[in-house]
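Structure below; questions to follow.
Apart from one protein chain that is not included, each protein chain of the complex appears where it belongs.
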Amino acid sequence: MEDKFLTGRLEKKLTKEALEFLVLDDIEWDSKIIEEDITGNEAHTLMLWKTGIISKQEAKKILGALEKVRDLHREGKFKLKPEFEDVHLNVEKFVIDEVGMEIGGKLHTGRSRNDQIILDLRLRLRKEINEILVLLAKVIRTFLSLAEEHLETVMPGYTHLQHAQPITLAHWFTAYVEMFLRDFERIEKTYQFVNLNPLGACALAGTSWPISREETANLLGFDGIQENSLDVVTSRGEELAELLANLSILMVHLSRLSEDLILWTTYEFGMVTFDDSYAMTSSIMPQKKNPDVVELLRGKTSMVISQLLLSLCLMKGLPSGYLKDLQETKPAVFKVTETVKRSLQVVNGLVSTLKINKQRMFELAVCNFSTATDLADFLTRKTGIPFRVSHSIVGTLVRNAFKERKKATEVNIEDLKKASKEVIGKEISVSEEELKKVLNQTTSIKLKKSLGSPNPSEVSKIIEKNRKKIEEKEKNLQARINKLLKAEEKLQSIIKEVLKS
Amino acid sequence: MEDKFLTGRLEKKLTKEALEFLVLDDIEWDSKIIEEDITGNEAHTLMLWKTGIISKQEAKKILGALEKVRDLHREGKFKLKPEFEDVHLNVEKFVIDEVGMEIGGKLHTGRSRNDQIILDLRLRLRKEINEILVLLAKVIRTFLSLAEEHLETVMPGYTHLQHAQPITLAHWFTAYVEMFLRDFERIEKTYQFVNLNPLGACALAGTSWPISREETANLLGFDGIQENSLDVVTSRGEELAELLANLSILMVHLSRLSEDLILWTTYEFGMVTFDDSYAMTSSIMPQKKNPDVVELLRGKTSMVISQLLLSLCLMKGLPSGYLKDLQETKPAVFKVTETVKRSLQVVNGLVSTLKINKQRMFELAVCNFSTATDLADFLTRKTGIPFRVSHSIVGTLVRNAFKERKKATEVNIEDLKKASKEVIGKEISVSEEELKKVLNQTTSIKLKKSLGSPNPSEVSKIIEKNRKKIEEKEKNLQARINKLLKAEEKLQSIIKEVLKS
Amino acid sequence: MEDKFLTGRLEKKLTKEALEFLVLDDIEWDSKIIEEDITGNEAHTLMLWKTGIISKQEAKKILGALEKVRDLHREGKFKLKPEFEDVHLNVEKFVIDEVGMEIGGKLHTGRSRNDQIILDLRLRLRKEINEILVLLAKVIRTFLSLAEEHLETVMPGYTHLQHAQPITLAHWFTAYVEMFLRDFERIEKTYQFVNLNPLGACALAGTSWPISREETANLLGFDGIQENSLDVVTSRGEELAELLANLSILMVHLSRLSEDLILWTTYEFGMVTFDDSYAMTSSIMPQKKNPDVVELLRGKTSMVISQLLLSLCLMKGLPSGYLKDLQETKPAVFKVTETVKRSLQVVNGLVSTLKINKQRMFELAVCNFSTATDLADFLTRKTGIPFRVSHSIVGTLVRNAFKERKKATEVNIEDLKKASKEVIGKEISVSEEELKKVLNQTTSIKLKKSLGSPNPSEVSKIIEKNRKKIEEKEKNLQARINKLLKAEEKLQSIIKEVLKS
Partner (left out) sequence: MEDKFLTGRLEKKLTKEALEFLVLDDIEWDSKIIEEDITGNEAHTLMLWKTGIISKQEAKKILGALEKVRDLHREGKFKLKPEFEDVHLNVEKFVIDEVGMEIGGKLHTGRSRNDQIILDLRLRLRKEINEILVLLAKVIRTFLSLAEEHLETVMPGYTHLQHAQPITLAHWFTAYVEMFLRDFERIEKTYQFVNLNPLGACALAGTSWPISREETANLLGFDGIQENSLDVVTSRGEELAELLANLSILMVHLSRLSEDLILWTTYEFGMVTFDDSYAMTSSIMPQKKNPDVVELLRGKTSMVISQLLLSLCLMKGLPSGYLKDLQETKPAVFKVTETVKRSLQVVNGLVSTLKINKQRMFELAVCNFSTATDLADFLTRKTGIPFRVSHSIVGTLVRNAFKERKKATEVNIEDLKKASKEVIGKEISVSEEELKKVLNQTTSIKLKKSLGSPNPSEVSKIIEKNRKKIEEKEKNLQARINKLLKAEEKLQSIIKEVLKS
C-alpha cells in the first residue's frame, strides 16, 4: 500500500491540477475538524467493539493510535497531506501506519466518508451554535441592563429616517432584545436538527454490518438519530442552509443596529459617542474618528447572506444522494460561525461602552414637531372632531410653521387658530397652556397607554418579561452544554479503561 | 377635502412619474388584500367602540360602510385608485365618503398604516401558510403510500450520479418524506411568529388612545400580541424572510426531486414515464415528450430563493423603524406562496400518476457492480481480512472486469482469485456460489441491517412512524385552521348584531 | 384539429393544475410581446417567400392574417388563450383559423418556438435598452448642468459618514456622472450581443429548409447573426444575465445616490429639501414629509439584484440546450426594464427640483475640522517636518479641542503650539493668520491641485469632457434607434406591397 492507499478501481493518481482543484483549499478547512474526526473515530471504534465487529484488543490498538494522533495534533505536529485527500483518510492512514493494516484496516468497517464528514461537521456545528447562543444571551442581558438605565431617556423615534414621535432609548433597546430573542429561538430550533446522529448512514444505504447507531448516538451525546440513510446523506446542505438563514436574519438585525449607531455617531446626529477603543482614525485626515466596527458589521452581514445564497444555489437542482458540489459548503461552517461570534462579542463591548448624549437626544425629540400626532389626538379628544380632521389641522399648522421658520417650541395658540380656520373654517377651543403641554415630549411618552408603547411602565414590563425569558433560555442552554460535556467525559473514561485493560 | 385627502403638511400632489413609481405596481398587490384590510378595519372599529373611543352608533355606521365596500369588492366593483396611494386609504376614503367625515374620520384613531399593513399581510400569510401545510401533508401522504407499494422495488442508489449501492424506491420515497416533514415543522414555527397581533403598534410608538390590543387579538384569532411597538414596525421584513427561507428549502427539496425525475425519465435512464397529462411536446419535433413540469419546478426554485435574497438584501443596513424600502417585499408574499401551492399540487398529481419501470430499475441495479461494497464486506466477514484490504481487492476485480468488458453478472470466481493475488499475493477462499449470491442485489437489500437502511423492514418502520407523525401534525393544523374560522365567524356575528341594533 | 392543435405524440391534455402551473403566469408575460411576435412572424414569412419555400400568394395570405391579428391586438381584442400555451401558438393558431391549415400550416416551417421566443425577447430588449439609455443620458445631462451651477458650492465630503474634507457639490455631481457614463457603456456593450439575429437556430440544430438567416437579420434591423444554433438556444439566459448585471450596478449607483439624499434631507443634516411633489406624508403623523421616492429606489435595487441572482442560479448546472427552467427568467425582462426606466425618470425629476441649502452645507464643512488635512499638509510644507509628524500634531490639536469643546473656528495659535510641544517637544513656527487661513474651507478647495480634485477648475474640465462624451454617445444611440426605425418602416412597406399585389 503506497502513498495513495485508496485507489479502488482507478489506475492513476490525480493530475497535479486536479489535486489542487479538488483538495488544496478543502484540506485547509478539514484541518479545523481534526479533533472532531478523532472523536468520531473513537466512538465508532468503541461501537465496533461493543457490537462484536472487532475484538477488544483490536479496539485497544486503534484507540491507542487515535490517542497518539490527537496528541500530535495538539502539539501542532499532525499536518494533513493532500495526497490522502481529506481529514478522514489522513487519520485512517495514520492509524494503519501505526498499528498495521491487519488491525487498522478494520477501522473503516460499516461506515463511509459520506456519513463521517456529516458527523464531524455536526459535532462542530453544535458546539458553534452553543457558543453563539452564549454570546447572544450576553448581548441580550447587556441590552436589558441599558434599557433599565434609560427608561426615561427621551429620544426621537424615526420612520423614513424622519422624526416621527418621541420614544425612549429603553424602548429602542428592548426592540432589539425582542429581535434577538427570536433569533435565539430560531437558532435553538436548528440545534435540534443538528444534534441528531448521522453516523451509520454510510455511503447512502446503511450497511450489512450489525452496527449500533444508538450506541454511537449515546457515546457522542446526540439527542437522537436521523434515520433514513439516503436522507442523511442528502441533508448535508440542508442543516447548513437552515442555520445560515437564521444567522443571516441575526446579522441583519446587527446591521440595522449598526446603521442606527452609524447615524447617531455622525456629527449631524451627535446622539452617541463611541469609546476610542472601538474607533479608528485616518492615515491622512488627523481629525477622523471612524465607526469602523459598525460599518464592518454591516459589511459582514452581506457576507453571511452570500453564504446562504451559496448553499441554496448549490443544492438547487442536484439529484438526491451525495455529490461533490457539497464540499463547497464547508467553508461557511467555519467562516460564518466565527464571524457571528466575533460580531456578537464586539457588539457587546461597543454598546456597553457607548457614551449617550442625552441632551442632544432630548433636543432632537423636541424641536421638530415629533409630538404633532399627540396634538392631533388631543384635539380630537378635547373637541370631538374626527382624527382625520385634526390630522389635517395639525398638518397645516406645521406647514405654516415651516414657512415662518418656527420651531415646534415656538408655535403658539394663534398659529393653531389660524390652521384650524384654514381647514374647518373656524377656530378650535384649546388653550395656549394645553397646546404647550401637549407639544412637550416628556408628557408625550407618559401619555402613551398602549401595550408595548414607549411609556416607561410598559417598557419596564417588557424588560421584566424578557429577563425571565432569557434566564430560562440560558438555563436550558447550559443543560445542553452540560450534556455534551458529560458525554465527552464518559467517552474518554471508557477509552481510558480500554487502553488500561 | 378633495382628491388627495391625506396631505398633512404637504402642498403639492406627487408628480405623475413619482406616483407611477411609488404607487402603480404596489397598488396592484394591495388589491389582493382588500378582504384582509376590511376585516382588520372591522376588528379595529369594534375595539374602538368597546373601549369607548367611539360610540356604538358610530361603530354601526362605519361597520355598515365596511360591509358595503366588501360587497362591492366581491362583485368586482371596488377598484383601488392610485391617487389614494394604497388599500388602507382607499377603504378609509370610501367609509368617509359613505358616512361623512364626522364619523368616518374617526376610523383611523389609534392606529397607523404601518401597523395596518403588517396586520393585513399577517392575516393573509397565516392563511397561505395553512394552505401550504395542507398541501404538503397531502404530498407526504402520497409519498408514504407509494413507499408502501414499493418496499421491494429495487433501484440503483446513486452518489456522484454513479451507481453506488442498490436501494429501494420505498427508501427513496421516505427520504423525501423526512425532508418534507422537516419543512413542515419549520413552516409551522414561522406560523407562531406570524400569528401575533401587530395592531396597536401604530406608527412605531403606540398611542395615547386607550386601545385594547388584547381585544383585536381575540377578534382576529391571533395566538398572542407582538409587544414592543418599535419592534413590530421593524419586523415587517423579518417574518417574511423567515418564511421565505423555509419555503426556499422546501423548494430546494422539490428541485432535487425534479432533478431525480428529469434524469429518470430520459431515454437513457428510462426508469419512469410521466403521464401524458403532465408532459408537453415540441412545436417542431413531433416525437418529443418533455418533462416541462419538473423542469419548471427546478426553475421556480431559483425564483423563490431570489425573493429570499431580495428580502435580506433589502433589510440589510436599514435603520430601525419603518422605511419605504419594505414595500418592495410585498410581491413576495403573494408570488411565492402561490408558486409554492401550485408546485405542491402539481407534484402530487405528477408523482401519483408516475409509471414506474421496475424492470429497468432492477436491471440498472444489477449490471454495474452496485454490490461491490457488499462483496468487500462479505470478504472481510468471511475471511477476516480487514475492510481496507477487501476494498482494494474488489476495486481491482472491478478494474479488471471493466478492461475485459465484463458486466457484474459475468464476473466469476477466477476473476476474484486473480484480483486477490494482485493485492495480497494469494487467493482468497470464497466459493463461486457465495460470490454470485453476494453480487445479487436483492440479497443486498435484505442483508442491510442498520437503522434507516433500505431493508424493507427498516423502511416499514419509518413509514409507520412518519404516518403517525403526519397524522398528529394534520390534527394540530386542523385545530389552528378551525380557530381562525371560529374567530372569523364570531367577528361577523358581533358585527351583524351591531348592525341590527 | 381541435382545441389543443399541437399534440405531437401525446394523447392527453395537461391536467388543470399542470396547465395552471406551466402556463397561467407565463402567458400574462407573453401578452406583452404580441407585437414583437407578429413582427417576427412577418419577417419569417417574407423570408420563406423570398427563398422560395412558400409562394407569394401564400405569403400574402399569411401576412394578411398577421395584419389582422395586430389590428385586433391594438384594439385590445386579441386575448391569449392558455390552452394554446404561449403567444407563438396563439398567433399561429389565429393564422391557421384565418387562412386555413393548407396555407397557415406552413408558417412554422424552418423554425421552432425555441428561436422564436429568443427573437421576440431580443426585439423587445433592444427597444428597452435604447429607452433606458435615452433616459440615462438625460439624467447625465441634468447632473452636468447642476454641477455647473454648483462649482463653488462647498459641502462636507464624507468618508465613514464622518466629515473628511470639504468638497463641492459639483464634485459630487460629477462623481455620479462618471458612474453613469460607465453604466452607459456597459449597457451599450450588452446591446451589441442582444442585437444579433437568433432566428433560424430552430430547436437547436438549424434546419434542412433553405432558409436565409441574413434575410431575416436585414428585415429586422439586426447588426449580425448569432451563428451556432446550439449556442443560440443555450444563450437565452446569458444575454439577460449580462443585462441584469449591468442594470444591477446602475441601480446600486442610484441606491447610493438615494442614501446620500436620504441623509441630506434628514432634520439633522438639513442640506437639501425635496420638492413636495416628490414627498409623501403619514396617515397618522401630520408633520411628516417622507422621502419615499429615494427609499423605494434603494428598495428596488434589491429587487433588480435578486433578478440577476435568479438568472444565474437558474442557469447554474443546467445542461446545454433549451430547458423549461428558462421560462422563469421571462418576468425579469419586463419587470426590471420598466423599473429601471421609471427609476431614471423619477431621479431626473427629483434631482432637478431639489432645493439646496448652501448655507447649511457650508456650515457643516467649516465647523468640524474638515480641513485638518490641509493644516497637516501646510505644516509640512511650511516647516519641513514630515507628513507623518504633522498628522500627529494636528491629531493632538483636534483631540484637545474636542476635550475643551472648541469648534474648528475657535481654535487658535496657542492650541497649535501646545499640540506641537506634546508631539515633538517644541513649538512650531506658524502664525495665527496662517492657521486661520488654512482652516478656512474655501481656500481648501482652491488649494487642491491634483487632477480630479474638487478644485473648481478641475471639475470644470471634467464637466467639459463628459459633456462631449455624452453628446457623442447620444449621437450613436440615436443612430442605432434610427436604424431600427428604418428597418421597421421598410419591413412594413414590403408587406404593404405584397398585400397589394
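Here the chain labels run A, B and C in written order, and each chain numbers its own residues starting at 1.
Rule of thumb we're sticking to: a residue touches a chain if its C-beta (ideal position, glycine included) is under 8 Å from a C-beta of that chain, and two chains touch if they have at least 3 such contacts.
Note that this is a predicted model, so its numbers are computed, not measured.
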Task = Consider the whole complex, including the chain that is not shown, and state which of B:221, B:349 or B:395 touches that chain.
result = B:395
Task = Would you indicate which residue among C:103, C:219, C:271 or C:366 is in contact with the undisplayed chain?
result = C:103
Task = Could you tell me which of A:289, A:391, A:448 or A:473 touches the chain that is not displayed?
result = A:289
Note = In the whole complex, of C:31, C:145 or C:207, the residue touching the missing chain would be C:207
Note = Against the hidden chain, subunit B presents residues 159-165, 262-263, 266-270, 281-292, 295, 309, 312-313, 316-318, 364, 367-370, 372-373, 376, 391-395, 397-398
Note = Omitted-chain footprint on subunit A covers residues 6-15, 17-18, 20-22, 85, 88-89, 108, 111-114, 202-203, 275-293, 295-296, 298-300, 302-303, 305-307, 309-311, 313-314, 323-328, 342-343, 345-346, 349-350
Residues belonging to subunit C that touch the chain removed from view = 1, 5-11, 92, 96, 101-110, 114, 157-161, 164-167, 171-172, 174-176, 178-179, 182, 186, 189, 193, 200-211, 213-214, 225-235, 238, 241-242, 245-246, 248-249, 252-253, 255-260, 263, 298, 301-302, 305, 308-309, 312-313, 315-324, 373-374, 377-378, 380, 385-389, 391-392, 395-396, 398-399, 402, 444, 447-455, 458, 462
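In the analysis below, only the chains that are shown with their structure count from here on.
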Query = Degrees of rotation, nearest 5, to put the Cα trace of subunit B on subunit C?
reply = 180
Copies subunit C and subunit A - interface residue numbers shared by over half, same or different = same
Key: Maximum centroid distance from subunit B, chain identifier (CA atoms)   = C
Remark   = Distance between the CA centroids of subunit A and subunit B (whole Å) is 23
Request  = Would you mind listing the residues of subunit B that make contact with two or more other chains?
outcome  = 6-11, 108, 114, 202-203, 298, 302, 305, 309, 313, 323-324
